[in-house]
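With one protein chain removed, the remaining protein chains of the complex are shown where they sit.
For subunit A:
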Amino acid sequence: MRALILVGGFGTRLRPLTLSRPKPLVEFCNKAVLLHQLEALRQAGVSHVVLAVSYMSEALEAAMREQEQRLGIRISMSHEKEPLGTAGPLALARDLLAEDGEPFFVLNSDVICEFPFEALARFHRHHGGEGSLVVTRVEEPAKYGVVVCEADTGRICRFVEKPRVFVSNKINAGLYIFNPGILQRIQLRPTSIEKEIFPAMAQDGQLYAMELQGFWMDIGQPKDFLTGMCMYLQALRAQHPEKLHSGPGVVGNVLVDPSAKIGANCVIGPNVTIGAGVVVEDGVRIKRCTVLEGARIRSHSWLESCIVGWSCSVGQWVRMENVTVLGEDVIVNDELYLNGANVLPHKSIAESVPEPRIIM
């Protein structure tokens, strides 16, 4: 089977992290986002994945060559010279996708969940329609594309993008499977699959919805990235508790790379991910944070709801909170207070940021 991952462009919502890496390569819970998806697809029998990118990145290409070997999966890049929206890329990759006549998966690169690819394939074959998408329940559906479907069959009646009145609490989770026939509906031009293709398919009774079990998150921006991290760690606790860290000073769900070092008298967690080669010095308190590879957190600091970028150095007695995001190689001097600071890469912070703002 094949799959197309809509990687898109610059990942501007996840800046400053995406100023240093392409978004699919940002580590989520110590593994590149894209890798979470590739591994799940591989497990579901996918042998060929197409990455639809509108920004060509050498880093991404190099990383993918590595993964091809490791996973035993073929990875092609489909490069849009102009942005083609969410449906256009399918047309661009038409030859690759329709090659074997089998249904193919399509997914947004920002989606993290307990990927149900096998169940989705079964569901799709069972109803025989042209396309199936995964829906999930959320508290605030108006932020997303909302789906109204028949309760017993899952056949979609209506598809409403960001509705202004309450229509349904099930939203499009960004995971699809389509028959190759769908490609006849899509032209090679900027097209929105949610606004142009799905409504037509729904009208024709060809679109079905399968409800997702378990957690779901669009991790395209820092605060959702952290929320998604909490959900993922919770799922990990249920399924693979041995992968989580335990020991003195560890509270709740904490994931620590084996090469990381944590000092004495720290209290880490709940909901913390510590990346490879990270050094956490003595007396540090970390809650609800992601600390990316190579960073150093110096002693007696206190961090809550932050993302610390690769190779950062956070000084002693620093307090960081409220979705502070440090880009790559940021230095935070001792004794500062950062509240909701969004710091671009290679910056040195010498003054406190008491109210949320961007530091360029």
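In this section, a residue touches a chain if its C-beta (ideal position, glycine included) is under 8 Å from a C-beta of that chain, and two chains touch if they have at least 3 such contacts; residues count from 1.
Assume contacts and distances are computed from a predicted model.
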What protein name does the UniProt record of the undisplayed chain give, "Transporter", "FAD-dependent oxidoreductase domain-containing protein 2", "Mannose-1-phosphate guanyltransferase alpha isoform X2" or "Origin recognition complex subunit 3"?
"Mannose-1-phosphate guanyltransferase alpha isoform X2"
Just to verify: which one of A:170, A:245 or A:285 makes contact with the chain not shown?
A:285
Touching the hidden chain in the complete assembly: which of A:18, A:132 or A:316 does that?
A:316
Residues of subunit A in contact with the chain that isn't shown?
265, 282-283, 285, 299-300, 302, 304, 316-317, 319, 321, 335, 337, 352, 354
